[in-house]
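Some notes on the structure that comes next.
A protein chain is absent from this complex, but the other protein chains hold their places.
The block that comes next holds chain A.
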Amino acid sequence: MQRRSPYPYWFLLPAGTIFAVFFLVPTVASFYFSLTYWDPFEARFAGFENYQQFFSEPFLARGVMNTLIFAVLTSGLKTVLGLLLAVLLTSGLLGQSLLRSVVFFPVLVSTIGVGLLFQELMHPTEGAINVALEAVGIDGPGWLTNPSLALVSVALVDVWRGVGLATLIYIAGLATISPDYYEAARIDGATRWQQFWRVTVPLVRPATTTVIILSLIGGLRLFDLIWAMTRGGPGFASDVLASVIYKQYQAGFWGLSTAGNVILFLLIALLIVPLALHLNRREADL
């Protein structure tokens, strides 16, 4: 008789049940419900009606576009600034560990708190940012009231809040690079600039992959900061998929809301899976 494994599969059951019931079942069900007219009282099959509506109604289509813009913008800024900050904060400058804590701290603060704080700071006439700009003679814009600027303003606050995490991941990545590489580069007469591009950037690649993927997923899914700062406004100017999903849910259009959820799911899968494979493959080539 075969001896029973000391690592029984039933160990997977408690977690597996919770995960299946509260995560997998709703996810699978969402594909069906996205094809229905669904409100708090009934669900009737509707075919691809909801999806059609999503891409033909300008305010819904705008949400899809904004989601992409927001994710790419914040992910790009976090990656670049995170690497630069990490290089700066590992160069042995005065107050290095204090600076690391200061840059990281916003990551842990309530997002709603950060959103409300910056909503005040970005007030067009009384906000501290424009008051400070006025003092040096610059006429500050309506950060959150100007429709073409609102999404970018929220993105900047998201970078302010999240760059500390990117920096932290990069600092851990930089720590794995052997000083020998820099030594060898110096002996060969490489400038600091060349060292950065030829040694640092290629060798922190695993950290770059992590930062890009984490921040893209976070950016695509972001809800709380946008909701605290603009509620998707002015008009629909800063609506993203996550805020559209919430608005349609509140309005009782459950089917439409769920279609938005599925679109978000597909968007993430279509962007992240190929990107992860691509980035990991290039990593393996090194």
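The working rule: a residue touches a chain if its C-beta (ideal position, glycine included) is under 8 Å from a C-beta of that chain, and two chains touch if they have at least 3 such contacts; residues count from 1.
Everything that follows uses one rule, which is that contacts and distances are computed from a predicted model.
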Q: Would you kindly match the missing chain to its UniProt protein name, picking from "Glycine--tRNA ligase alpha subunit", "NitT/TauT family transport system permease protein", "Carbohydrate ABC transporter membrane protein 2, CUT1 family" or "[acyl-carrier-protein] S-malonyltransferase"?
A: "Carbohydrate ABC transporter membrane protein 2, CUT1 family"
Q | Hidden partner chain, touching residue among A:Pro14, A:Gly47 or A:Gly189 | A | A:Pro14
Q. Which of A:Gln53, A:Asn146, A:Gln195 or A:Thr210 touches the chain that is not shown?
A. A:Thr210
Q: Spell out the interface residues on chain A facing the chain that's missing from view.
A: 5-9, 11-12, 14-16, 18-19, 21-27, 29-30, 33, 38, 88, 91-96, 98-99, 101-103, 105-113, 116-118, 120-121, 123, 126-128, 131, 160, 165, 168-169, 171-173, 175-176, 206-207, 210-211, 217, 220-221, 223-224, 227-228, 242, 245-246, 249, 254, 257-258, 261-262, 264-265, 268-269, 272
